[in-house]
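I have a structure I would like to understand better, so I am pasting it below and will then ask my questions one at a time.
Of the protein chains in this complex, all but one are displayed in their positions.
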Amino acid sequence: MSKIEFTRRGIIKTSAAVGAGIAMPTLLTSPAAAYTNEPKGKTVTLGFNVPQTGAYADEGADELRAYELAVEHLNGGGDGGMMNTFSSKELKGNGILGKKVEFVTGDTQTKSDAARASAKSMIEKDNAVMITGGSSSGVAIAVQGLCQEAGVIFMAGLTHSNDTTGKDKKANGFRHFFNGYMSGAALAPVLLEMYGPDRTAYHLTADYTWGWTQQESIQQATEAIGWKTAKNVLTPLATTDFSSYVAPVLNSGADVLVLNHYGGNMINSLTAAVQFGLRAKEVNGKNFEIVVPLYSRLMAKGAGENVKGIFGSTNWHWSLQDEGSKAFVKSFGKKYGFPPSQAAHTVYCQTLLYADAAERAGTFNPCGIAESLEGFKFDGLGNGATEYRAGDHQCFKDVLVVKGKENPTSEFDVLEVVKVTPRAQVEYPVDHAMFAGGELGKCNSGA
Amino acid sequence: MGIFEVKNVSKRFGGLQALDNVNLSIEEGTIHAIIGPNGAGKSTLLNCFVGKLMPDTGTVEFMGKSLLGKKPHQINQMGVSRVFQTPEIFSDLSVFENVLIPCFAKRDGSFELNAFGSVKGQKDMIEKAEQMLIDVDMIDKRNDMASAMSRGDKRRLEMAMCLAQDPKLLLLDEPTAGMARADTNNTIDLLKEIQEARGITMAIIEHDMHVVFSLAEKITVLAQGTPIVEDVPENIKGHPKVQEAYLGTAN
Amino acid sequence: MDAILLQVLNGLDKGSAYALIALGLTLIFGTLGVVNFAHGALFMIGAFCAVTLQKILNISTISLDPTKTDFLGDPLKIKTPLVETWFGEIAGQAIIDWTVPLAVLFSIPIMLVIGYVMERGLIRHFYKRPHADQILVTFGLAIVAGELVKANFGATEIQVPAPDLLAGVTDLGVYLGFDVGRVAYPTWRITFFCFSLAVIGSIFAFLQFTTFGMVVRAGMADRETVGLLGINIDRKFTIMFGIAAAVAGVAGVMYTPIKPPSYELGMQFLVISFVVVVVGGMGSLAGAVLAGFMLGILESFASMNEVKSFFEMLYLPSIDQIIIYLVAIIVLLVRPRGLLGKAGVMED
Partner (left out) sequence: MLKLDKKDAVTFLFVVAITLLAPFIMNPFPTESGLAQFNAGYPDLMQRFVIFGIFAIGYNILFGLTGYLSFGHAAFLGMGSYAAVWMFKLLTMNVIPALILSIIVAGLFSLLIGFISLRRSGIYFSILTLAFAEMSFRLAYSVLTPLTNGETGLQITLKDPRVLDAINTTGHQPVTSLFGLEMRNTATLDIAGWAFQFNVGYYVSAVFMLIAFYISMRIFRSPFGLMLRAIKTNQTRLNYTGLNSRPYTLAAFVISGMYAGLAGGLLASMDPLAGAERMQWTASGEVVLMTILGGAGTLLGPVLGAGFIKYFENIFSKINDNILHSWFSFMPESLETFFTTIIHPFVGKGWHLTLGLMFMLIVTFLPGGLVDGGTRIWNRIRKNKKSSSSAASSTEPVE
């Protein structure tokens, strides 16, 4: 036992060999692993940390489906999905670096505490080399911080707050999903085109970090096209009946309502807004309009009829006609019988991107992977030409402006893509004011 | 001047005059009974003694100190213990622990944060509690759960708990209510014993004439919230006013 | 002025939902002496009765449309609801349109049975147990009910729209001399409010004017005495539990167009309805109704910008986040028995 030593790393291994017929184990030290959870056997374990309980359980379930599909493809099963359309051709369907991909799943409960606990157990117990998933920014930022400390890679799932790659960015964390700033930058030109420059917006904003950053982004983007902001009202997260927040909009003089809400909040506030007849109203001689900056198909489905004709932005949509999207929708649809959501798409991409980076780096060492992801340019994953920016680990790609479909043909057909906003339009410098205040730090491999 | 002085106490509930100008004086070392028909205000009066109710007017003094506005535990600490109509004991604790608690209350006052001393280390308290159980002849039930005892034993235990505090005044609220005759007689004997051995002043609120006349040295009759007669038992029997109160007016 | 009127309307609307749930809760407490943490779950189950009926009415025959394709490139499936096939397109669509009102009828027998089974199967074993045990076992039941609903309907909200006729807005302001459009209020919410008043009224009438109701009220006042009269009060209380469940259920059904239900609906309303009950006074029916409306209106006012900024000056930002709890704490401290609670009922 005296040979067990403590170092500044998380985990050291001391191994013991048992001699045949000898009851007392003889202790031998093996050279310490080069980085956290270095896979020694024939398999490598990835940790999929998604909300399985709570309000975002449906998003989490869809993410899990996509993860399973990605693992199947990486291990050479199925039709290969987007591996065939991906611009990098390193992935051969023989796992990652020749090791078969296995996975463990955990429940984030959409609580930063529970998510960290779940990620920790994946790292400590199941020896996961990479953690991915999540369906809220709070969770993503919390887990990203943990992965940084533990020395594993974090491939963020659905997280839209500017902070994830802004003030809370971390060297070990990577985000494929777009963010609040991009939503604003993509939406503003479309809103200008549709509703004109002479508009007054009234914001209802979920009263917590994500709501605030998105509201800030949208306000800035719309004011840049000449809109005025009548008011920004913060709504408690636990609100179920938004009537008392919607009613004052009626006579406020505003002619656009921006709902900075997500999930159940968005469904409830939109329902209330439609009930109050806002959409049928005319103000200042113009039709009253509602905007939902961040859309997801699952949410749109929950809002039902109410979303028809309402604009918003989204990361990806299954109706896209590029080869990558088509291939993904096909293999997902065949396996599960319905099209994938944007959450499913993002986590599938993240898994492939991680695997590819490992292949290109020739190692699972987080620092090697981080290096090969930084500045990586790729295509064929459904969003057109994309780049993982080195400065903040944010993916830059085209952003979709969508609107609720007027005449849906099926229960999945609730959104239609109005415009694919080119990447150049949503780009911003690393030190943009809305993203300032944090630093990446150095990559941590746990060694 | 008695040990317990009640002067001009009145209490009104909405339209009902529950107590109307009650005056009462209890001599030290005596057993004083308060009787009266249902609704005469006996319980209200008792509640005014123990701090549960605040009378609208008047004073209640014990050994020259006012009890008004004091909380039940403060009144108890002054030396007034109370026995309830249905025995109030710590049913989930053992008989021994039931008696131990008042011993601590007597020694430590109304609050003492003794969180580290072991109960078993408090030898003097344990001896006192054991002696108390021997006195009431319950030492063989020492480790039984209080909830498992018969009604009579519960009454006996409650009495022991009160006595463990060496009260100067014992208030008894219908101590034999709902008891079988045999139990009632036992209780009467127990109270007599206590009175003889310790000379504690007692005030008994009672409805059962048999109990009252076996115990009391003085009786106050209450009717419609006001004392109509106060006298020794012999004179109460057959007193016309008392008959009127219990049987209603003849005309 | 119009802003205040709108918030009063909102408050009455919210308040009627609170009142309906709290009414059942306090009825159960008053009759059976049970603190039922699963009462919010009954509201949620009611809402999902509407969802279920919507699903049943939309059971469809599937035909293929070869001219259109679905997301995989296969021919598009066209669904025709069976009710349309049976009753013709217009009548069928009308039936589907009126799902929510139909669901009220649909839910009543279901909720009565659920209430009966819950009382006989679980609650009755807890009459003699401490309130803490009652709270815990019904809390467990609420979790189970929520999880079962989630397993069958998913975690995302489900829309059950109001009938087209009642889906628009009604301009109440013009009757009061406001300009057109100043006080336009959703018709369904007005319907919900009227419906709630009717339900509350009938419960009071039922308790006041029927023999059954009189016995129940007497039992609430003094259970033992009524039991001594040879009346089987337990049986009557079981029925009361069923009625309380049904009230929560129909409230849930009628609330679906206002707030699309999800499995968390029960928990969302649980805390607030308890606050309503204690503020109104445990076991007081009138108190529950009064407190429901009062808290609904207070909550609505607290969300007004003018009120919020006033409290900000008092260093209380986001007053709308905490108003309900603040009020509850103050009421419980100042008037422990609640607004209309009887003296001595759980008051110490």
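The first chain written gets the first letter, and so on, giving A, B and C; residue counts start at 1 in each chain.
Please note the rule applied: contacts are C-beta pairs under 8 Å (C-beta built on N, C-alpha and C of every residue); 3 or more make two chains touch, one makes a residue touch a chain.
If you're wondering where the values come from, they're calculated on a predicted model, not measured in any experiment.
J.: List the neighbours, among the chains on screen, of the chain that has been left out.
T.: A, B, C
J.: Can you say which of C:74, C:133 or C:164 touches the chain missing from this structure?
T.: C:133
J.: Tell me which of A:104, A:192, A:385 or A:418 is the one touching the absent chain.
T.: Here the residue in touch with the unshown chain is A:104.
J.: Tell me which of A:44, A:57 or A:426 is the one touching the absent chain.
T.: A:57
J.: Tell me which residue among A:86, A:210, A:245 or A:364 touches the hidden chain in the full complex.
T.: A:210
J.: Which chain A residues would touch the chain omitted from the figure, given the whole complex?
T.: Against the left-out chain, chain A lists 1, 4-8, 10-16, 18, 25, 27, 52-53, 57, 60-61, 64, 68, 104-107, 111-114, 116-118, 120-121, 124-125, 136-138, 141-142, 145-146, 148-149, 163, 168, 207-210, 234, 236-238, 438-439, 441-442, 444.
J.: Residue-wise, where is chain B in contact with the chain that is not depicted?
T.: 50, 71-74, 76-77, 81-82, 84, 88-93, 97, 100-102, 104-106, 108-122, 161, 165
J.: Which residues does chain C use to touch the chain missing from this display?
T.: Here the touching residues of chain C are 35, 122, 125, 129-133, 135-137, 139-144, 146-148, 151, 267, 271, 274-275, 278, 282, 317-318, 321-322, 325-326, 328-329, 332-333, 336, 346, 348.
Here is the rule we go by: only the chains that are shown with their structure count from here on.
J.: On the document's contact criterion, could you list the chains that touch chain B and likewise touch chain C?
T.: Touches both chain B and chain C: nothing.
J.: Can you identify the chain nearest the overall CA centroid, using each chain's own CA centroid?
T.: The chain sitting closest to the overall C-alpha centre is C.
J.: Distance from the CA centroid of chain B to that of chain C, rounded to the nearest Å?
T.: 50
J.: Would you mind pulling out the distance in Å between where the CA atoms of chain A average out and where those of chain C do?
T.: 36
J.: Could you grab the centroid distance between chain A and chain B? Build each centroid from C-alpha atoms only and quote it in angstrom.
T.: Distance between chain centres, rounded to whole Å: 73 Å.
J.: Sort out for me which residues of chain A touch chain C in the complex.
T.: 54-58, 207, 231, 233-236, 238, 240-241, 243-245, 247-248, 250-251, 264, 267-268, 271-272, 275-277, 280-281, 298-299, 301-306, 318-319, 329-330, 333-334, 339, 409-410, 412-413
J.: List the residues on chain C that touch chain A in their complex, please.
T.: 2-3, 6-7, 9-11, 13-14, 17, 68, 70-72, 76-77, 150, 154-159, 161, 167-169, 181-182, 184-186, 188-189, 257-260, 262, 264-265, 268-269, 299-300, 303-305, 318, 320-321
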